[in-house]
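Every protein chain of the complex appears in place save one, which is left out.
Per-chain numbering from 1; labels A, B and C assigned in written order.
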Amino acid sequence: MSSTLGTLFRVSTFGESHCPAVGAVVDGVPPRMALTAADIQVQLDRRRPGANKLGTARNEADQVRILSGVEFDKTLGSPIALVVENTNQRPGDYAAMSTVPRPSHADYTYRAKYATHASSGGGRASARETIARVAAGAIAEKFLLESYGVEIVAWVSAVGTVTAPLPDMDSVSRAAVDGSDVRCPDAAAAAAMSAEIVAARQAQDSIGGVISCVCRNVPAGWGEPIFDRLEAQLAHAMLSLPASKGFEIGSGFAGARLRGSVHNDPFILKGERLGTSTNNSGGVQGGISNGEPIYFRVAFKPTATIGLEQQTVDYDGKPVTLAAKGRHDPCVVPRAVPIVEAMAALVLADMALLQRQRA
Amino acid sequence: MSSTLGTLFRVSTFGESHCPAVGAVVDGVPPRMALTAADIQVQLDRRRPGANKLGTARNEADQVRILSGVEFDKTLGSPIALVVENTNQRPGDYAAMSTVPRPSHADYTYRAKYATHASSGGGRASARETIARVAAGAIAEKFLLESYGVEIVAWVSAVGTVTAPLPDMDSVSRAAVDGSDVRCPDAAAAAAMSAEIVAARQAQDSIGGVISCVCRNVPAGWGEPIFDRLEAQLAHAMLSLPASKGFEIGSGFAGARLRGSVHNDPFILKGERLGTSTNNSGGVQGGISNGEPIYFRVAFKPTATIGLEQQTVDYDGKPVTLAAKGRHDPCVVPRAVPIVEAMAALVLADMALLQRQRA
Amino acid sequence: MSSTLGTLFRVSTFGESHCPAVGAVVDGVPPRMALTAADIQVQLDRRRPGANKLGTARNEADQVRILSGVEFDKTLGSPIALVVENTNQRPGDYAAMSTVPRPSHADYTYRAKYATHASSGGGRASARETIARVAAGAIAEKFLLESYGVEIVAWVSAVGTVTAPLPDMDSVSRAAVDGSDVRCPDAAAAAAMSAEIVAARQAQDSIGGVISCVCRNVPAGWGEPIFDRLEAQLAHAMLSLPASKGFEIGSGFAGARLRGSVHNDPFILKGERLGTSTNNSGGVQGGISNGEPIYFRVAFKPTATIGLEQQTVDYDGKPVTLAAKGRHDPCVVPRAVPIVEAMAALVLADMALLQRQRA
Partner (left out) sequence: MSSTLGTLFRVSTFGESHCPAVGAVVDGVPPRMALTAADIQVQLDRRRPGANKLGTARNEADQVRILSGVEFDKTLGSPIALVVENTNQRPGDYAAMSTVPRPSHADYTYRAKYATHASSGGGRASARETIARVAAGAIAEKFLLESYGVEIVAWVSAVGTVTAPLPDMDSVSRAAVDGSDVRCPDAAAAAAMSAEIVAARQAQDSIGGVISCVCRNVPAGWGEPIFDRLEAQLAHAMLSLPASKGFEIGSGFAGARLRGSVHNDPFILKGERLGTSTNNSGGVQGGISNGEPIYFRVAFKPTATIGLEQQTVDYDGKPVTLAAKGRHDPCVVPRAVPIVEAMAALVLADMALLQRQRA
């Protein structure tokens, strides 16, 4: 079981949905960086259920505590332990499910792997595990912004059949994203997406979606060939998220339909540096950043937990009808926006440090 | 620079396009497994340029030599070094390009990263690097097949705007795939794909495509939460391939449009084990295999090297017109089929060993 | 900064001497193992200052809390987070030292490395960091004992110029070791060692010592050639301990004086298995355990913090006279006994899991 990510900027997470706490140890954070719990809390608050009206009713404080690695609000260069207590546990909601593996959940596979499984909620596979990612990612983001001016902005670009138009990559901001509950910067699309989510909820159903993300001001030269190409690590990070089903960078799957003469990004002079006039590459060539905005998309399936009745079987193969009663989101993508940003930041921070030692 | 993949079944590759040799060291291969160079050569031959009529004219022997780790045709449990000599070097073809970064190639980014770059061909970013992956992957495949009955079959599912119908996942075979030069098991689609490639070549252009892959008989329980979920590692492996732009598993991006009641895979009894009646999950739930076929797709952009003239700039920003003369494929996907299989095998072999120690 | 040890059984530690808490995340612990805080507390109590009359007066509760990875007193196979709060902080004691690097302490080198240093106590280099190791090691020990019958017993074999006779390797026990405050199973030697320590304390000085350790019932086959030979990893683990200066296994440095005809360990039949009639190898041959007791020794320098005046210079090079006032042990070895056991257990548990996947 590998709960650790990164080579130099490295995060290890822990915690089940109903154990005393979830958290992370972040090792390799450069010393002498200003850091307080408030720097982290802002992204945790964006991730929190109930942060928007479309989410679940489970409203936990999710207050982060820094246990180590920081003194007088400055990092020491040592491991930073982050802990968020689990305060709002209602194990009873899940008790009935223990003999039935929930369809498209991790119940069955965790048992296949460990011959045991946390009895309540998703255990380690719970969305609460992503708290640790967001907390760690907030530190990575702060480092990237202060050291390199890197800006990472993710937004909901599709919910169900509603797809938003592409925003301006150079200017789309978190403020614009947070302008709507659904976290889509396009007002019209946001409204349509909200309607999709509300409709799914009313039907006791759920709905999938897509998150897009841009990383601006990443210097050319980040990413480690061969196996640790930048897009490979971004794909790894994004597909490690619960409910994710796909990743594409730049032109993505649409690029596979094109000819090279259309797809190639010609070089042009952009001030002092070479840039490209198009960005089908998504900011990465040969696995290494080229100085253009890094742009990628992540597909998320509809939430597996639904109130609608489902015909399935229990562990013994006996047919049962299942209808979830516990709290759950009909659509994960609005809340997953800061999680995608966090994962991107963790990958980029590691790449930044790996490239530093070549300078 | 990380040229190493895997935790227990671990491959390290080396070699530029025009250095003396490319190769790999494969560590962690279980001892006492029968292995000869012929076991590896079969996949190298499938990967070789000129293996089909649609590819480049560069026809190297690409004969693999096993330097270590095998005695009397049995593995010893020690590192297996594999070497393929580079015999057909024509550096002159590339000489003129050294002052101009080729659009959508790795020339510019390698220089940004290393402040140097192999003068001929793609250097480390060359497609020849994938020889090492295929050689290592052939060992992984043999281990998986003999120890678990795992079968891995990839095929070309799209070229440009031509998309093949989904074959039967349970029976699609390498023989069927190799039935056409374009490596698509559907004859009609294969013919249309070939036409697309020939048209691109005649236009001195290139064309993108999609490879699909199924892994059958993977036992439930493989994949390491949290960060090393099975789909995360497959995505990592696939996006580490030259020219790849996207990855999706199971329902993928299309799944993001669906509701949970449609997308969820209900459990049913399949003989002795629980299975699912649909497979939108693509064989993976919560990052762990569930015993159903693992099914994913990889998007590849059109080859960046084209004969058509391209307007771009040199390293000093001066406008130049570029037209490639060297050997190149108009479409990488037919040859990339065994490479995708190799990468899938490397990931699965590592997951197999990681799960073994839990038994 | 690498605060992580191990490949499959992996521990990451965190915490400074005066931050809110110290702790560890232990990943890879096999699922379904019985585990409570009490299992861990027993070794923490043995490590605690004040556990014997010879140590410092700092008496913290050092109560461990399990935050994750355990449910209903059974491991889940997920990361186990362990936290021990720092409750008895007296930063004032150390304030005066901040402009003077303490001789043979880590003050100077931490500043050279991080351009900052925790202002109080040893920061990350404090002996309190070893709490995390002992806690993690207790889990490793439990796994080894229950799965393989492995017994690990360390003891103080030398203090200053006093050296204890070799105990019977097959029977020396923790009960016997804890029979004296100095943790030497030989009563006469223990008395002489105590006298050395008391004399050093009375002289406001400190004294070094040696810890010996035997690991019984380790099956043949553990240890990973080439670079991760068992003795290499034990040496790594032991030399990672504060104040350690040397490691030797089996015959050690004395073996370098011998001829092969004397040093070689002839094989004999021991019941069902091959054993050796002597054990100059210390239980390891070619980096792999051979089934005989693993036996090694670790040298510890005298505590750097002493009450005696020392002539040194401050960070500007100005001469100063330094005399420590804070709490400190005159001799670390009695308390280091459970730490050595913990480190041995962490290495062996990792080796056990690595060998499991070959079975």
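Rule of thumb we're sticking to: a contact is a pair of C-beta atoms (placed from the backbone, for glycine too) under 8 Å apart; a residue touches a chain by one contact, two chains touch by 3 or more.
As the structure is a prediction and not an experimental result, all values here were calculated from the model.
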item: Selected from C:149, C:165 or C:286 as touching the chain missing from the view; value: C:286
item: Listed residues C:106, C:138 or C:214, member touching the removed chain; value: C:106
item: Hidden partner interface residues of chain B, rising order; value: 1-4, 10, 12-16, 19-23, 25, 27-28, 31-32, 65-72, 74, 76-81, 83, 113-119, 123-124
item: Positions on chain A where the hidden chain makes contact; value: 7-8, 30-31, 77-78, 225, 353-354, 356-359
item: On chain C, residues whose C-beta touches the chain left out of the figure; value: 1-5, 7, 13, 101, 103-106, 108-110, 112-114, 122, 124-125, 129, 158, 160-161, 200, 203, 205-210, 219-229, 231-240, 242, 244-253, 255-269, 274, 276, 280-282, 284-291, 299-306, 308, 310-313, 315, 317, 355, 358
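Keep this in mind: only the chains that are shown with their structure count from here on.
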item: Where chain B and chain C are represented by their mean Cα positions, the distance between them in whole Å; value: 46
item: Intercentroid distance (Cα basis), chain B paired with chain A, Å; value: 26
item: Per-residue overlap in chain A, given as positions that touch at least 2 other chains; value: 1-4, 13, 113-114, 124
